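For this depiction, one protein chain was excluded, whereas all remaining protein chains were kept in their positions.
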Amino acid sequence: MRFKTSVSKLKNDDVIIRGEPLSSLIETLSFSDAIFLLLAGRKPKATESSVFSALLVAIVDHGMGTTSSLAARFVMSGGNPLNAAVGGGILALGDYHGGAIENAMLQLKSLSGEEGKSEEVAAQYVERAVRKKETIFGYGHKVYKEKDPRTATLLALCQKLGYTSPFIDLATQIETALEKAKGRKICLNIDGLIAAILLEMSFLPSLGKGIFIIGRAPGLVAQAVEEQDTERPVRRLDESEIEYLPDSDP
Amino acid sequence: MRFKTSVSKLKNDDVIIRGEPLSSLIETLSFSDAIFLLLAGRKPKATESSVFSALLVAIVDHGMGTTSSLAARFVMSGGNPLNAAVGGGILALGDYHGGAIENAMLQLKSLSGEEGKSEEVAAQYVERAVRKKETIFGYGHKVYKEKDPRTATLLALCQKLGYTSPFIDLATQIETALEKAKGRKICLNIDGLIAAILLEMSFLPSLGKGIFIIGRAPGLVAQAVEEQDTERPVRRLDESEIEYLPDSDP
Amino acid sequence: MRFKTSVSKLKNDDVIIRGEPLSSLIETLSFSDAIFLLLAGRKPKATESSVFSALLVAIVDHGMGTTSSLAARFVMSGGNPLNAAVGGGILALGDYHGGAIENAMLQLKSLSGEEGKSEEVAAQYVERAVRKKETIFGYGHKVYKEKDPRTATLLALCQKLGYTSPFIDLATQIETALEKAKGRKICLNIDGLIAAILLEMSFLPSLGKGIFIIGRAPGLVAQAVEEQDTERPVRRLDESEIEYLPDSDP
Partner (left out) sequence: MRFKTSVSKLKNDDVIIRGEPLSSLIETLSFSDAIFLLLAGRKPKATESSVFSALLVAIVDHGMGTTSSLAARFVMSGGNPLNAAVGGGILALGDYHGGAIENAMLQLKSLSGEEGKSEEVAAQYVERAVRKKETIFGYGHKVYKEKDPRTATLLALCQKLGYTSPFIDLATQIETALEKAKGRKICLNIDGLIAAILLEMSFLPSLGKGIFIIGRAPGLVAQAVEEQDTERPVRRLDESEIEYLPDSDP
C-alpha cells in the first residue's frame, strides 16, 4: 500500500504542518488559526482569524437534546471510554445534522457566477426554488422562528470588523426575498451564514461538514462527560414510552 | 427516560452555555476560550487563555502515519461521509493513543500531596517506580529521544508568559530524576507537559482524553479529506505485505 | 508496518479460513458453524452446533428500547448510511451492555478449579461475594424477575440435546445459592447461561463480547432500517423533556 501526503511531515525533530514547523505554530498561532492553516493551507489574515474563531464558537454546543449529543450519551451509557462516546456523537453528524453548511455552500457558490445585483439574483433564485419546491439550505430553524440569535451576533461581528463579502450579501438578500415570497420570516440560520463566510474564506464546500465537526467536538466531549459523571448506566426506554404498532404482535 | 443537564440550556432565543449566552460568547471569546468555558465551567484568565490555546495547537496533527489518522483514512477509503471517517479516527484514540495525558495527570496528582521539595518528591517517585517496574506516563517518545520539540516550545511559552505551576515543576524534576536513574535522557513529552498544565488549570484527569480529542479533531478532518480528494477507494494490503503464519494454512 | 495473521489466507483462487477453504465451507457449514470455526479455530461437534446457534438466536434482538438500538437509531436519524448507524449501535455495546457475558465467564472460570461439589462451591462463592458486596455477573434482570424466559428455553434445549457441562451445573447452583442467601429469586439471566456454555465450548472470556456483538448485529440492522424507513430525520428532545439543573442558568 502506498501512502502519500502533503498535510504534514515528520522532519528531524519537528512536525511540519502545511509547510510550517509545529513548534513555531505553538508560539505564534491561536488554536483556531492552526485549524485554519491545517484546512486552508495558509494562515488567516487578521480579520479572517477573528471571524473564523467566532464561527467555531457559534457551533460549539447546542444543548443536550440534539441528535449527536444523544448518540454520544447513549454510547457512553453502555459503559465505554470517552473516545467511543464522542466518536458515536460525531457519527450522528450526518446529512441532516450539520450537513446544511455544505449544501448552503454549494447553493451560494452556484449563484455566484450569475450576473446582476445580489438582490435580483436572490429574488430569482428564491422564485425558482419555491416554484420547483427545492430546499433552500441555511434558512429556517426548528426553535428560532424570527431570528437565529447566533446569526445576528456573528453578522454584527463581521460588520464591526469590516469583514464584507458578496456571499454574505447574497445570503442576507435571500432571507429578504424568502420573506417576500412566503409572506413570513424564514431566518438566515447559523449554518447559512457560516456557509457564506466559509466561501468568502475560499474553503471548498466539502469542508463544511469538517468545520462543523471540529466546532462541535467540544460540546460532545462536555455532554459525554456529564453523562459519565452524573447518570446511571444503560439508559433504556421505559415500556410506557414505546408505541408498539399493530403488526409487532399480530 | 429522564434527561438532566447543567452543560447548556436553550432559553428564549439563545443557548446558555455554563451560564453564559452563546450569542455573547461569539463576540467575546476565542474558540479555545469557549472550549475552556465549556469544559471547566468558567472563563480562562488571560494567561490561561494563551497557554490553553497553545496546548491545543500542540496536539492538532502529528502526521499521516499515526494510528488514528490511518483509522480515519481506512473508513473514508471504504466510501463513507466525512463524519464517519473522523468518527473512526476518534475511535482509535484509545488508552495507548492520547491516553497518556490522563494517566500522567493521575500520577502527578497523586504526588501533589507529598511533603518535601519537588526535587525530592520526584526523585523518590522515580526510584519507587523504577524499582516496581511501573510505567511513568508522559516521558519518552518513539521518534523524539533527546527532546520533544513541542514540549520545549510550550514550556518556553509558559515561561515567557509567567505561567508557573508546582505541577510543571514536578514534571520537569521527574525528567531530571529519570535521567539520573536510567543514565540516559527520557524526555518529558508533550502529553506529560499538557498533563501538568491541565492540572494547574484545575481540570480533572478524566478530561485529559477529551482535550486530546478536541485538539486532534482538526488533524483527523485534514487527513480524511486528503484521503477522499487524492486516493483511489478501497485501500487494501497487497498479498506481499501479509505474513501468513503457519497455522493459517496447515 | 508488519502484518501477520493466522485467521485466514487468500490462496490461489480461494480464502482459507482457519485452514478450511471458504468455497467448501459455503457448501458444508451453516452460518453459525462458520462463526464457531472462525472464532474457535475448529468446527463444532453436532450438539455444540445446535447449542451455539441457539445462543446466538437468544441474543438477536431485545427491543427498540435498549441502549444500542437507540444509539443506532440516533446515528441513522442524523442522516447517515446504514453502516454508520449499525457501527454506532455496536459502539454502545460497552461494559454495561452485553459485557456481563465476559465477566460471568471470568467468575465461573475462576471457580472451576475449586474442589468440592458444585453445590458447595456455589454456596461458598455466593456467601463470599455477598459478604464482600461483589457483583455476581449473570444473575438478575431489569425486566425479568422470577425467570428469564430465554434462559429457560436455552437450558431446556441443552437438556433435550444431552448437552451437559460442569459450568452449567455451577451456574444453576449459584442461582439456588443466591435465592437462599437473599431470600428471593435472582434469576440466572441469559448472559450468565451463555457464559457457562461458552466456557464449556472452550471459548476464552475475551470472546464473550465478540459473540454478543455478532448475535446482536442483526437486531441493530433491523432497528436502524426501521428508523430510516419510517421516521422523520433529526430526532431531538423536546424542551419539555429536559430538566435543566439550577447551575445551567445561575
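General observations
A, B and C are the chain letters, set down in written order, and residue numbers restart from 1 in every chain.
As a convention for this text, a residue touches a chain if its C-beta (ideal position, glycine included) is under 8 Å from a C-beta of that chain, and two chains touch if they have at least 3 such contacts.
Every value quoted in this text rests on a predicted model; they were computed, and no experiment measured them.
Of B:Met64, B:Ile136, B:Leu155 or B:Leu170, it is B:Met64 that touches the chain left out of the display.
Residue C:Leu82 is the one among C:Leu82, C:Ala129 or C:Leu245 that touches the chain missing from this view. Although one chain is not displayed, its contacts with chain B can still be listed: residues 63-68, 70-71, 74-75, 77-80, 84-85, 87-88, 91-99, 142, 233-239, 241-242.
Contact between chain C and the absent chain runs through residues 1, 3-10, 13-15, 17, 21-27, 29-32, 34-35, 38-39, 53-54, 56-58, 60-65, 81-84, 86-88, 90-95, 98, 143-144, 146-147, 149-150, 152-154, 156-157, 206-207, 209-211, 213-215, 217-219, 221-226, 228-231, 235-238, 241.
Interface residues of chain A facing the missing partner chain: 2-11, 16, 19, 80-81, 83-84, 87, 91, 237, 239, 241-250.
As a working rule, only the chains that are shown with their structure count from here on.
Interface of chain A with chain C: the two copies contact each other largely through the same residue positions, with over half of all numbers used appearing on both sides. Chain A and chain B, compared by their mean Cα positions, are separated by 24 Å. Averaging C-alpha coordinates per chain places the centre of chain A 38 Å away from that of chain C. The multi-chain contact residues of chain C, meaning those touching 2 or more other chains, are 80, 84, 87, 91, 237, 239, 241-242.
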